[in-house]
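Here's a structure for you.
Every protein chain of the complex appears in place save one, which is left out.
Take a look at chain A:
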Amino acid sequence: MKFQIEEVTVYFPYDNIYPEQYTYMVELKRALDAKGHCLLEMPTGTGKTIALLSLITSYALAKTESPIKLIYCTRTVHEMEKTLAELKFLHNYQVKHLGAAAKMLAIGLSSRKNLCVNPKVSSAENRDSVDAACRKLTASWVRSMAAENPNQPTCEFYENYDRAAGGAVLPAGVYTLEDLRAFGKEKGWCPYFLARHMVQFANVVVYSYQYLLDPKVAGIISKEMQKESVVVFDEAHNIDNVCIEALSVSVRRQTLEGAIRNISRIENEIDRFKDIDAGRLRAEYNRLVEGLALRGDLSASDAWLANPALPDDILRQAVPGNIRRAEHFLHVLRRLVQYLKVKLDTDKVEKESPVSFVASINSDAGIDQKALKFCYDRLHSLLMTLEITDTDEFLHIQTICDFATLVGTYARGFSIIIEPFDERMPLIPDPVLQLCCHDASLAIKPVFDRFQSVVITSGTLSPIDLYPRLLNFHPVVSRSFKMSLTRDCICPMVLTRGSDQLPVSTKFDMRSDPGVVRNYGKLLVEMVSIVPDGIVCFFVSYSYMDGIINSWNESGILKDIMQHKLVFIETQDVVETTLALDNYRRACDCGRGAVFFSVARGKVAEGIDFDRHYGRLVIMFGVPFQYTESKILRARLEYLRDTFQIKEGDFLTFDALIDVMNIELTDRNLNQRQAAQCVGRVIRSKADYGMMIFADKRYSRHDKRSKLPGWILSHLRDANLNLSTDMALHIAREFLRKMAQPYEKTGSTTGRKTLLSQEDVEKLGNNGAQEMLY
């Protein structure tokens, strides 16, 4: 359908639209008009992504005089694929209605690991080795060597791409990673470098958060994005954690050992170079004297990870004299590693601020702050000079230098925490030194400063006023939308007892009780026999899941389950989990039906949708708590308290506030991870339906329950708050029968429309959107 929002003609690829989507678009347009940032919350299952995409692309089509670029950030690659699939659908529609004028270039960008088509390179095991394998074939010195020596292997795809030079362009269209690979194979061009090159010209770029937020990656990929861009962070409820992680480094024993190995290897290389090409090291020294950290003419294939510090904080100065010579720099590194090793050898938890840490390095190891700060640049330059291509071998020393650079650059918003062991496993010594960032606003600040509009959106952003404070920005629009449902398409239940009326819980003292294990098993056995297609089960942890499945196996419960459905399980191995998920979907598609066992805070819970027949029922076994005693979480809370500038004498308020903050934060974690993540992904549209069972007696308590998102709570009837297995079974049967009935999709019977047709939208446009909705 096609409709007007003020002066913009919006092309929406469906015949109908939800009223939420319409108002969402109206708000979004206001933010774009104001060239400001915005914060929008809308529950899952309302078609957020398509609304966003269709408004922003239509906006770009309407404002041809100042074209805007859309930078769409997703958390994961598979979300990126989903977004691109929707964009493809939208693009087809727009081209159909507008013709060639609507043509655009949209690409998804990922790492070499996901884009490489060279079989020799892409067969490497992990990302780092693929990167290294690529560099071995494409680094500038390798290629110049190949020009002289034909036996030197190079990458034909890169060579072809390089030869085509300016001619290597992608025609308009929407390119998923698969499409890019296919195109690359067909043309014989390297899809990775082609995509990186095309990022500058594309109308829409879809990539992961880190490509904008992590300075190490953003420094290479996103350097040249224009200001007139709209940046969208989708599913952004975790964005503060991404920001924090981008600036954090942890050092473990293995890291230090690896770093020592790296240093000796570099030493050997330096000795080798002194023999064969001493001039090169001298040239590097001279360059550093002149104040150039890096040669200016780096080719794209040479670029490695960029400086871990944010661009504004990088000093544009010459590298200090004491580390200009390669040997001297190595000595400094050796001392630093030695110092960290001593630090790590502690038996109690220590917390330090970066300032005091730098001071003690200075006094104990004799490395000043400025030298620390330049560690990254100096190392990078050295590795380039030594023409090292197997970068994956040098990750350890890279980590140490990143650590040094960050600790030397930032005095505020960070702390250094040394833990001799994991508090949950105090018997296993595993010391770790963590430089953790507490301030999420640091990493995202350049994004807010650089781009004209940043849209932060998710299904759950409550409390919505916390985000501007955490990320330190001022949205022009901050709205939270509710979902209007045509029928009660979700059915949450709280199950507190088994059929034998014994309580069930994963509370520590109860979780290994055979009665609880059996009751949980019986619940699932009953449910698999009545629920069609897919069922998803979440457990509180891997170890708990492993234990319970083993005991179900021994007691024959698993066999009963397999009578009805196939069983697939998330494991710690990502590849295996992915295949299990793929098989799970196949089993649901072919009508065989399946159960997927997963972990509440695992990778699956974070980002995989179990919509439609892939998840007719979600069972949450137990309450997944975040480990709140974490030192890092504590430190972060303290930092947040400090930045809110509480007066010293004001103790009461202070206490109250830290409590509030504390609850807010942990609650938010509970909210997102446990409910929105696990059970919130069952609804794809208003036509979809699903049930959720919270199987733990603690859910019947109000304080636990209230942490579930509002849209779930609103469907949780009082009658369903304290159920036993047989009652839940009865309710499930009734619900499934009810959902099988046809219903009035537009919701016109309930008084308020939940689906708008073209006509309705036009009417709305004339009356002004404000009056009718909310």
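One rule holds in what follows: a residue touches a chain if its C-beta (ideal position, glycine included) is under 8 Å from a C-beta of that chain, and two chains touch if they have at least 3 such contacts; residues count from 1.
Assume contacts and distances are computed from a predicted model.
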From "AP complex subunit sigma", "Cell division cycle protein 27 homolog", "EF-hand domain-containing protein" or "BSD domain-containing protein", the hidden chain's UniProt protein name: "BSD domain-containing protein"
Touch with the omitted chain, as defined above, among A:9, A:140, A:322 or A:583: A:583
Which of A:228, A:513 or A:546 contacts the chain that the document leaves out: A:546
Touch with the omitted chain, as defined above, among A:10, A:170, A:608 or A:712: A:608
Residue touching the undisplayed chain, where the options are A:177, A:371 or A:404: A:177
Positions on chain A contacted by the hidden chain, ascending: 14-18, 47, 50, 76-79, 81-82, 85-86, 88-89, 110-111, 113-114, 126-128, 130, 176-178, 208, 210, 213-214, 216-217, 242, 244-246, 248-252, 255, 305, 395-396, 398-399, 402, 419, 422, 424-425, 432, 434, 436, 541-543, 546, 549-550, 553, 558-559, 562-563, 566-569, 571-572, 574-583, 585-587, 589-590, 592, 594, 599, 601-604, 607-608, 612, 626-630, 632-633, 669, 673, 684-688, 740-742, 745, 755
